[in-house]
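Just one protein chain is left out here, and the rest sit where they should.
Chain lettering (A, B and C) follows the sequence in which the chains are written, and residue indices restart at 1 in each chain.
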Amino acid sequence: ACGKPAAETTANAGKTQGNTTDNKGALADKKIALIMRQNLGTFSAQYVEGVKEQAAKLGGKVTVIPADGDLAKMSSNLDAAINQKFDGILLDHGTAEALQAGVQKAVEKKIPIIAFDSNVKGEGIVALEQNDQKMAELTLGQLGKDAGNKGNIVKVWVAGFPPMESREIAYKAFMNANKEIKEIGKFGNAQNPALDTQAQMEALLKKYPNKGDITAVWAAWDEFAKGAARAIQQAGRNEIKVYGIDMSDEDLQMIQDPNSPWVASAAVDPKDIGRIQVRYLYQKLNGDKTPEKVVLEPVYVSRDQLPKDKKLTTDQLSEYVKGWGNSQQGYTDWMKELEKQSGK
Amino acid sequence: MATTSQSLLQMKGITKSFPGVRALSAVDFDLRGGEVHGLLGANGAGKSTLMKVLSGAYLADEGAITVEGKPVQISSPKDAMRHGIYCVYQEVDTALVPELTVAENVLLDRIANGRTWLRWGALNREAAKILKMIGSEIPVRLKVSQLTIAQKQLVLLARAVAHEARFIIFDEPTAPLSLEESEQLFAIMERLKAGGVGCVFISHRLAEVTRICDRITVMRDGSHVLTRSAKDAEHAEIIETMLGKTFAEEFPKLPAKLGGTVLEVTGLRRGTKVRGVDLSLREGEILGIVGLVGAGKTELSRLLFGADRADGGEVVLRGKRLRLSEPEDAVRAGVVLVPEERRKQGVLVDESVQHNLSLPILRRLSAAGFIRRGEERSHAERLIGQLGVKPALPGRAVKHLSGGNQQKVAVGKWLPTDAAVYMFDEPTKGVDVGAKSDIFRLIGQLAQEGKGIIYLSCEISEILGIADRILVMSYGRITGELSRDEATAEAILTYASAGEAERVEG
Amino acid sequence: MKDKLLDISFRYGTLVVIGVVFIFFSIINPNFLSYDNIFDILRSISIVTFVAIGVTLSQIVDGFDLSVGSTVSLTTVVAASLMVWYEQPLIVVLTVPLAIGIAIGLLNAFLIVKVRIPDLLATLTVMYTIAGVHKTYTQGFSVYNNMPMPDGTTAPGVVSESFKWLGQGKVLGLPVPVILMIVAVIAVHIFLTYTRWGRQLYITGGNREAARLSGIPVNRVRTAAYVLSGLFAAVGGILFAARIGSGQIDAGVPLLMESVAAVFVGYSVLGAGKPNVIGTFFGAVLIGILLNGLTMLNVPYFSFDIIKGGVLVLALAVTFVHLNRRKA
Partner (left out) sequence: MKDKLLDISFRYGTLVVIGVVFIFFSIINPNFLSYDNIFDILRSISIVTFVAIGVTLSQIVDGFDLSVGSTVSLTTVVAASLMVWYEQPLIVVLTVPLAIGIAIGLLNAFLIVKVRIPDLLATLTVMYTIAGVHKTYTQGFSVYNNMPMPDGTTAPGVVSESFKWLGQGKVLGLPVPVILMIVAVIAVHIFLTYTRWGRQLYITGGNREAARLSGIPVNRVRTAAYVLSGLFAAVGGILFAARIGSGQIDAGVPLLMESVAAVFVGYSVLGAGKPNVIGTFFGAVLIGILLNGLTMLNVPYFSFDIIKGGVLVLALAVTFVHLNRRKA
C-alpha cells in the first residue's frame, strides 16, 4: 500500500530530520485515543492491533473507544477524549458532519487528529483513506475475467455505510459495462451477517438448484463473503466462486482453503492501516509538515497467489503478495531512531 | 378421610405482627374432628391472619401448634398439607391460576406435588367427578379466567374436597354465594363433618354461623375473646362481644321523599346475561334489585355504568338519552357504580386513601391542570370524617385498611360527584355488621338528598330492609316487581327462579 | 434512629452509587471534573434521555414501548432527507418528524388499545415495521449533504446550520441539547407529579380496571402515553440528526436498550420502585458518567460492559433489597 503519498512522506521526512535527536523526551509516553465507530469482527481487531503495535514501538499508549456503530456516541467520545487532554486522536470510520465540530475543537486545543475513512477536513489534520472504489473494481474485474464477461451473479451488499456506498459505485459501473452479466439475486443484512447471509445464500441456491445457474457471488464485505462461502461449500456447489472485499487472518484462511468457493479479495492490510495512522500522528506530534490526504492503495489477493502447503497469516502475506503489509508509508528516519531508543 | 372424631388441632399463644400492626396477640384456638367451628370478628380482627398462620401462609412470631397433642412445625403450606390442614382463602384469586383450566385448578395440589407423569384424561374425569360431588357442572376444560366469582369459589371448594384433608378452613366462602349456593356448601360441610373432618367457618353472616356451627370463637382486635357452643348463642350478644360495645343489628331505614323519575331504562340487553331489562327510578328512591347468583345483576349494573357495552336498549337520565360507551360517560352524566369486586375494581389498593377519594373529582380539585394539593387533602379529611374511615389517615395505603374500611372508601369517593343515580353492587360483601350499618346509613342519606339509588344484592334480608321497591331478576330478565309493603322472602324466591324454564329454551 | 439512617441510605442508594462513581472518577482524573467535561457528559446523554422519557411514560401506564429505537431511526433520516433531498425550511423539517412520532404512537396505541395485542408484542412488531419503513424510505442509504442519488444525480440540499445548532450549538455557554433535555425533564416531572393528567397516567398504570371504573378514560390515557412516547422518540431522532449532521440508517437501534436501562435504574432512584422521570434522568447520567469516566481510566474497552453491568446491578440491588425488606 505505497503509492503516491509515499513520495510526499519522504519529502517532509527530510525536512524534519534536524530535530530528531532531542525528540525522544518530548515524544515519550504519549497518550493516544483511538475513536472507532464500530468494533466488530476480526478486521477491526487487527486494525486495532496495528495501531497498538506501532504506538508501543514509539513509546505511546493507546486507549480504544468504540461507539457500537452510533455516530452520536462517537462524537461524544471525541469530545470526551479532547476533555481528557489526550496527546493525539485517531478516528476510524466517522463522518464529516458528525465529527467536524469536535475536530475543530481539537485543532483549537492543538491536539493532532489523524482520521481514517472519516471524510473530515481541516488544517492540521491528516485524512487517511482506503480506496474503496478501487477495491471493488479489482474484485469485479477478476470476477468478469473468470466468468468470461457473462453469467449470472449474486450481490451481497447493504447501503448505509460510506465504504459500502463507494463500492456500490464501482459495481454499477461494472454492470453497465458488462451487459451480459446479470444480477439474479441480491441481499444483505448488516444486523446479523453471520447467520442470515448463510441462510439467505442457501435460499438462493435452492432457487437456482442447477449447476451453472449461478456463476459467482460478489460480496461487498468480508463478513458477507464468509457467510456466502460457507453456504456454497456446505451445499457442495463449488462451481460458484465468491469474491470479497477486506481481509483478515480468518478470511485469508478461507481463501487458502482449496475447498472454499471464496477465491479472491481486495483489501488494505488492516494492521498496516493502523500502523500508518500512528506514524502520521507522530509526525504531527513532532511538528513535521504532513499531507492533508493519504490514500491507501488496496491489494488484490487471490488463491493462486498463495502457497498450498502452509497456512498464512496476514503478517506473512507480504512474502507472496506484492504490495501487502510492511508498508513503509509514513515512516521517517527519526521515527526509526525513536523506535530503537524506546524499543525493548 | 380420617374417621377418628378425636383428632384435635390446637393453637396456643399465637402472636403475629406486621410492621406497625399487631395482628394477633397470644391467640388460642382449637378445632376438633367432626365439628364446624365458627370464627367471628369484626373486619380486621385477625381471623384471616390466624388461619394463614395455621395453613402455613404466614409464620407466627410466637406460639405453638399441636395436632393430636404432638407439636408440629408449620412453616409452609406444604407442611400444613402434610398435617391434613387445608385452607380455602378469602380472596379467591390468590389461590387460582387464571390461565389454567378448571380441572387443573381443582387438582392443583395433586398436580403440583403428585406423580411425575400426568394423565390428562384421568385428571379431567376426576375433576369433573369432584365438581359433581359438590353439585356443580362447570366444564373442566374451561379456563378459570372465564369464570364468575361464584364459580371460582366452587373450584376452590372442589379443591378442598379433592384434598381429603382432616382440617379444612373456609375463610368467608359464602360472601360471594347466593342462598342456594350457600345451602349447597353447607350440605358439603355436613358431609365432611360426618366424615370426621374438622371445619373452620368464617363469615360475617351471623345467621349462617349459628345455624351450621357447633362451636364459635369470637376475636376482637387480634385477641381471643370467647369460645362457646353455638346452639344457644344470641346474636345481639355475639355482636356485642365482637364489637366490644352494644349494638343493635338492624337496617336503619331513613325516610326519604320521592321525587320525579330520574332514570328510565327500556329493553337493555347484552348477550345471554341481560336479555331486555326495563326499569325506572325516582329521585330519593332506593330500588332493590335482587336475584340469585348469575341472575345478571352485576352485568346490568355494568351496562348502566358503561363498563360494558349494551347490544341494545335505551337509558334515559332526566329525559336525556345517554350514550354509554365508557364509565367516563356515565360518570359525567351522573350515574355512578360501586362495583362488586372491591379490591380489584372499587379501589386502587396501592394508592393512598386521599388519592382514591380525589379520583372522581380530580378536575374540580385542579386549576389549569395542576392539582391543588391542599384542597385535595382537606377534601380527603372531610370525607374520612364523614365516612368514619379508620384509621383517619389520608396518606395510608388502602391495602392496609380492613375490608369494611376499604368499602367505605369505595363508596365515599363518589359522594362529592353529586351524581343523580348511585348503584351499589353487593356493597356489604365481607363487611362486618358495624361497617354494614355505616354503609346503610350513607345510602339512606343519599336517598334523603334526592338521589336515585339502585341497590343490587342477593341478600334478601338486606333488600327487604333497605329498598322502597324491589325488582326481582332471573336469567337476565326482570321477573317480578314488589313494593316495600308487599315484599316477602317467599315472594322474592318465587320470582327469582321464574326465568328458569325460559332459559332452557333459549 | 440507626434504623432511620439505614433507611435513608437505602432510599438514596442509587444516588449514593452515582455519587461514589462520580467522586471516584474525579479523584482518579482531574480532567473529569472540568466544566467542559461535565457538559459533554450531559450532551452525550441528551438523546438517550429524550428516548428514555418516552419509555418512562409508556411504563407508567404499565406498558412497554419497544418501537422507540425504530422511531428514532425513521425520524432522523426523515429530518435529514427533508433538508438534503427536498430543501425544506426548518419548520417543516421539525414538524414532519414530530408528526411521524405521533403517528407511530397512534399506531402502537391502536394495536394495544383497540386490537388489544399485548404491549410488548404490539410494539415489537411495530419496531420491525418502522425499521423496514425507514430503510425502504432511503433504500438503505444514509442521508448526507449533497449525497449521490440512486438515479445518478446529486442531492440538492445540505443539513442546515440552524438545524445543526439544535444538536451542536450553545446558548450562554450551555449546549443547546443539554438545555432542551433539562427543560424536558423538569417539564415532564412537573406534568407527572403536579397535574391531573400525570396522576391519571400513574393511576391507569396501577390498576387499569379500577381506574376505568373510577371514570378515568383509560384508553385515552394509554393512547396519550404511547403518543408522547413516539413524540419524545421523534425529538430524539431530530436531535440525533442535528448532532451528527446527517441521517444515519439504523441510528436508533442501540438507543432502545440504553434507554430501557436508564428507565430501569430510574425505578430505584429515591426508592420509588416505579418509573419516574427524575430517576430516568439519573439513570442516563449514571450510564453517561460510566462511559466517560471509564474512557478516561484507560480501561480496556471490552470490559466497559462488565463494569457497566456491575454498577447497574449494584444500584438496583441496593434499592430492591431495601424495598423488599420494607415489604416483608
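The rule we apply is simple: contacts are C-beta pairs under 8 Å (C-beta built on N, C-alpha and C of every residue); 3 or more make two chains touch, one makes a residue touch a chain.
Because the structure is a prediction, the values reported are computed rather than measured.
The hidden chain, counted over the whole complex, makes contact with A, B, C.
Residue A:198 is the one among A:198, A:215 or A:286 that touches the chain not shown. What chain A contributes to its contact with the hidden chain is residues 39-42, 44-45, 48-49, 158-159, 184-189, 191-192, 194-196, 198-200, 202-204, 206-209, 226-227, 230, 234, 249-250, 253, 311, 313, 315. For chain C, the residues touching the chain absent from view are 111, 115-118, 120-122, 124-133, 135-136, 139-140, 257, 260-261, 264, 267, 300-310, 312-313, 316-317, 320-321, 323-324.
Of the residues in chain B, those that touch the hidden partner chain are 55, 57, 76-78, 81, 87, 89, 93-100, 104, 108-109, 111-118, 120, 145-146, 308.
Basically, only the chains that are shown with their structure count from here on.
Distance from the centre of chain A peaks at B, each centre being the average of the chain's Cα atoms. Between chain B and chain C the centroid-to-centroid distance comes to 45 Å (mean Cα coordinates, whole Å).
Centre-to-centre, using mean CA coordinates, chain A is 73 Å away from chain B.
Rounded to whole angstrom, the centroid-to-centroid distance between chain A and chain C, based on C-alpha atoms, equals 34 Å.
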